[in-house]
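Only one protein chain is missing; all other protein chains are in place.
Showing chain A:
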Amino acid sequence: MKIFENYKSSLSISRNITLITDDIFKKIIENCFSFLTEKKEIHSTSNLYKSKPDVTKEFYAALLAVTAEFARKNVSKEEIIKYLTSNCGLPSDRADLYAQNFEKERTKIEISLLNIGSSLPHVSDIKWKIDHIVKSSEMDSSEGPLFRICLIAEQYDNENENKALKNIHFTCNSVELLDLIYKLKDALRHCNNLTHRVF
């Protein structure tokens, strides 16, 4: 729990019941989880500030950070409650409320975390055509058909900040194509082996 020391003072702001009332606390938590699970914030944030917007902003930021950290470290519900009550001094009903919401959204937050990181494009479709050069000015024989292949893959577009389709073009002859097919079959066999392994 040493990583969470940074957030301790910021989280303990919510001990101040007059500044962050139960209603505001609930709304902040709902906002936090809905934002982390790739939706928009439910409640308008400007309504949540009372006398001290800066403190509320700090608490909100700390809550977002600590939620992501909990999901990253796979912290159990009991440990979360223990951390919030004993380390940050939150009242137990607030800690319970947070932990319940967290358990509900845990997998979704994990999925959000899963989607951070560079990964290879995901092939989702394929287009192909077969060319055959019969004769040209330089040669009058060719080595069989040419396969023009276009793999359609999904990849995150950093500029537009959304998922985009990307085309991967390549050309190969029949031997190379066979090689590719054998590789794919090999991978398939490996997967099958893994699932049908007898102990």
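Simple rule for what comes next: a residue touches a chain if its C-beta (ideal position, glycine included) is under 8 Å from a C-beta of that chain, and two chains touch if they have at least 3 such contacts; residues count from 1.
As a convention for this text, contacts and distances are computed from a predicted model.
**Student:** For the chain omitted from this view, which of "Translation initiation factor eIF2B subunit delta", "Phosphatidylinositol glycan anchor biosynthesis class U protein", "tRNA-splicing endonuclease subunit Sen54" or "Coiled-coil domain-containing protein 22 homolog" is its UniProt protein name?
**Tutor:** Of the names offered in "Translation initiation factor eIF2B subunit delta", "Phosphatidylinositol glycan anchor biosynthesis class U protein", "tRNA-splicing endonuclease subunit Sen54" or "Coiled-coil domain-containing protein 22 homolog", the absent chain's UniProt record gives "Coiled-coil domain-containing protein 22 homolog".
**Student:** Out of A:L36, A:I81 or A:A99, which residue would touch the omitted chain in the full complex?
**Tutor:** Considering the complete complex, A:L36 is the one touching the chain left out.
**Student:** Mind pulling the chain A residues that touch the left-out chain?
**Tutor:** 9-10, 13, 35-36, 38, 41, 45, 52-55, 57-58, 60-62, 64-65, 68-69, 72, 107, 110-122, 124, 153-156, 158-159, 161, 163, 191, 194-195, 197, 199
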